[in-house]
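Every protein chain except one is present and positioned as in the full complex.
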Amino acid sequence: MKIKVHYYGQLTEITQKSEEIVDINASTVEDFKKELIQLHPELKNRTFQVAQNNTIQGEKDPLTALTIDLLPPFSGG
Amino acid sequence: MKIKVHYYGQLTEITQKSEEIVDINASTVEDFKKELIQLHPELKNRTFQVAQNNTIQGEKDPLTALTIDLLPPFSGG
Amino acid sequence: MKKKGIKNIFTQGAITPAFIAQSISNHQSKTQIGAHDLFLGQVRADEIDGKKVQAIEYTAQEDMANQIGHEIREATFGKFELSCMHIHHSIGTVKAGEICFFVFVSGAHREVVFEALPYLVNEIKTKLPVFGKEVFEDSSYQWKVNQ
Partner (left out) sequence: MKKKGIKNIFTQGAITPAFIAQSISNHQSKTQIGAHDLFLGQVRADEIDGKKVQAIEYTAQEDMANQIGHEIREATFGKFELSCMHIHHSIGTVKAGEICFFVFVSGAHREVVFEALPYLVNEIKTKLPVFGKEVFEDSSYQWKVNQ
């Protein structure tokens, strides 16, 4: 399944992309993260969260959206 | 001893004065209040504090200043 | 009676939003500050026995209020690690909806300002000889009582 991944903050530098289309087999967030780390090994020891439909997802949540956000730790304010 | 008494807030209405010179024998705040209430019986059931040299005085404090402030409850802010 | 280092906290009439903006601006060169916390007291149009407050008239023992304000300031600086502290109170008439009280603290991080400001505001309200007279629309009035 082709999905669009948006990178934010420091992750745009680590992956050297602000967005990309990736072909993913995962049906859960956990598996999605594993596949993405295979594509981008530089993400391996990084802290990030996965959001879809503007909502942070847990590891076991199903991957349903066609657009996924990868968010590093927040540092607003 | 002649001292000047300044009235503030609601006390200016109760005594109908903002200041006056009174002749007082008292040497403590407590006695001063008693004498003042004799002069102004309308002060009797009122809550007020006595200050001299910009400092609130306790009942047993000696009366030393020539100017005394009579302060009703504070309501700033 | 004016002593060195004692600031005049009183402003004639309402404290304007422009005055507050200027006070904020004055801190832009203080680049060790990360957090400001501002308290503003606004005159409420309370309804009492069917009559609405249209203004508060403030009077004070100003000299004493400034001196006690100074003491509270020093004590608050001793208690909290603050970079700046400003206290302003209206004297005279302030209409409903206008600002009568402005307290401003600044520090490196938010925790310290959130602790310091309520303490400071409470000290001022409790200890400053300031007296408010609530004037109704029909010009009758009552003396304000703090909760």
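Which chain is which? They are A, B and C, in the order written, and residues in each are numbered from 1.
Rule of thumb we're sticking to: a residue touches a chain if its C-beta (ideal position, glycine included) is under 8 Å from a C-beta of that chain, and two chains touch if they have at least 3 such contacts.
Predicted, not measured: the structure shown is a model, and the values here were computed from it.
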Chain not shown, its touching partners among those shown: A, C
Contacts of chain C with the absent chain, listed as residue ranges: 17-18, 20-22, 24-25, 27-45, 96-99, 106, 108-110, 113-114, 117-118, 121, 147
Contact set of chain A toward the excluded chain (per top definition): 6, 8-10, 51, 54-55, 69, 71-77
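The rule is short, and it goes like this: only the chains that are shown with their structure count from here on.
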Computed distance of Cα centres, chain B from chain A, in Å: 73
Centre distance in Å when chain B and chain C are each reduced to the mean of their C-alpha atoms: 26
Chain centre separation (chain A, chain C; CA means) in Å: 49
Residues of chain C engaged with two or more neighbouring chains: none
Chain B: positions in contact with at least two other chains: none
